[in-house]
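Here's the structure we're looking at; comments come further down.
Removed: one protein chain of the complex. Kept in place: all other protein chains.
Now for chain A:
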Amino acid sequence: MKNTTNRSRLGLVMLAFFIVMTLIPASAFALASERSATILEAGGGVTVRIAGGYASYPAYAGMRLHEGDTIETGEGAHAIIQVDDRKDRITLGEHGELFLSDLKSQGKAAITRFALLSGSAWSHVEPRTGHTAGERFEIRTGTAVLTAKGTYFMTIINKKTGETTMVVAAGIVSAASPTENESANRSQEENKTVFVYPAQQINLDSREVRELRAKVEFIDIKKLIDEIPPKVIESIVKDHEEIVKENEQWAEQLREQLEAGVMRPSELANFQIRDLTDLNKVTANLDNLVGNIAKQAIDAHKIEQKTIDEANKKVDDPLKKIDLSKVEQLDRTAGLDPEVEALKQAAQDGTQRLLEEQRQLLENQQRLASLLQKIEADKKKLDETNRKAAEDESSKAEERLKEQLDEAARKAYEENKRKNEQSSSGQSGTTPPATSSPSPGSPPSNIDKEETLVLRDAISDGKTVTASLYLGGFDQPDESIYAVEVQLLYDDSRLSYHGKNIVSPSSGTVFGALPNSLELLRQPPTWGENATLYYAAAVSGVAGSNAAPLFVADEKLLVSIPLQLMNTNDEGLVIQLAYFKVLDKDGNVLLDGSHLADDPIKVAVRPATESR
């Protein structure tokens, strides 16, 4: 065995118990106590599931949660909860699921543990001092155990990869891989825990991590803002004042340490300050951290200036207020330990597993392509009917409840119900500022453009005719597109579709730009003189579920269909648009072109402009 004790004495003691004879077996007094958390805000569709039960119901501000409860947020929804005794606060963004694993008391100490199952969570952990000094606040994900006290940090579970990203804004968070049963196999050089400092982040895509320190990197603000919803960003900006204060104290500590000759505050970190220049870089970054987050969020149209103005009101020192015109770019080199950076090796990450899963999904989609439409349609119908049945069930429950209540209680019930609905809709303010960019999910604009679907071009290069469909004008809140169906007709002796049945994703098209979409093209055998080509596209979210809204304000390419010329003669060739429908996710028709069956729109095939 090597002598590692000296290292541990240098202020690195993770776990030091002074055991005098009075020690009572620690486990004897842990209780699933009356500890609780309260929902401070619930905006949009937030539901709770009480402890181990299966029933779920809507959640509202003021609702009290206990150990074992689960809180879930739907699309565009958010929730803020606060641990009642310790005042730790968590903002849970949309599509989030948070399980209150442990809210226990152990003597005077509290055990506070959450499991983040999906979504993103901004945690403000109060300092622990005095008799609570030994306590930690913990968030577990599939790939990380994050423990902290007196910190502000963000935990994100990537929708596609399941990877955990944790970003620290203030304080120190200790991150570990959850698997402990293989510790015997680890060599002593490998640390099971790593400290993450302000303006740093860690990405854990799997539990199999060789060198945790090498997973720590400088904060990636663009990625952070891309991944977290507006309500969560607002929470960060609102905490600006406290974050600044916390970081000032820490910067002071670093200065003292540097003066005392300590360059690495811990060996369990990717962090080093060699001189004053380093320290100044780090301090400047800390001052600019929330400013950079706010700026990126404004640029990405995720928050509004008024959020920043409100946060600034709490800051006394004018120099510490967020001023977007003065935000300095963060220095990415500040504080990173060159030795640890050298440890980082070529991406040996877990994307392989993900690719394999993606491959399987695609293969199965292709194999079951003929069934897909029916599966989707069936599911949509079932989900819709079941949603109604559930609504029906709760209104029946309401009736039964009211029968049991006396007049006064009934009134109180109605009043509370009204309040709940108000508080929920009042805060569902995910209304991001308007923007002209027609990207998927971008918010509706003020001017309601006319909805269109056109066959714009049919261009021949002598071998292939490319027919292009465009779509636009879907810019109002109730015009989010879920699916599109189109039917084209053409002379089957002159043109034919020989391409793949599934259209490859393409960032330039309406559906191709979405990760979770499917586009199909099919030309079934025909008996008449016209061949029919069916095009169908859909967002793969399920009806009634939480697919991201899809708005297309300005006209955008829907699909380009390559049709093969049977011979080189393209004279007088015509393609007909004979049918289309654009649907929202509840099956409502947003734009109906079914009348075209009687009188199709004919588009003449033109030669490509360049010479042929």
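Basically, a contact is a pair of C-beta atoms (placed from the backbone, for glycine too) under 8 Å apart; a residue touches a chain by one contact, two chains touch by 3 or more; residues count from 1.
We adopt the following convention: contacts and distances are computed from a predicted model.
Trainee: Out of "Stalk domain-containing protein", "Carbohydrate ABC transporter permease", "Probable septum site-determining protein MinC" or "Transglutaminase superfamily protein", what name does the UniProt record list for the absent chain?
Mentor: Cross-referencing UniProt, the chain left out corresponds to "Stalk domain-containing protein".
Trainee: Which listed residue (A:249, A:394 or A:564) would be found touching the missing chain in the intact complex?
Mentor: A:394
Trainee: If the hidden chain were put back, which of A:87, A:419 or A:463 would touch it?
Mentor: Final answer for the missing-chain contact: A:419.
Trainee: Tell me, which residues in chain A touch the chain that this view leaves out?
Mentor: Touching the chain left out of view, chain A contributes residues 1, 3-5, 7-8, 12-25, 27-32, 50-55, 57-60, 62-63, 67-68, 75, 95, 99, 101-102, 104, 106, 111, 113, 115, 117-119, 142-143, 158-162, 178-181, 183-184, 186, 188, 191-193, 206-208, 350, 353-354, 356-357, 360-361, 364-365, 367-368, 371, 375, 378-379, 382, 385-386, 389-390, 393-394, 396-398, 400-402, 404, 412-420, 516, 518, 539-542, 545-548.
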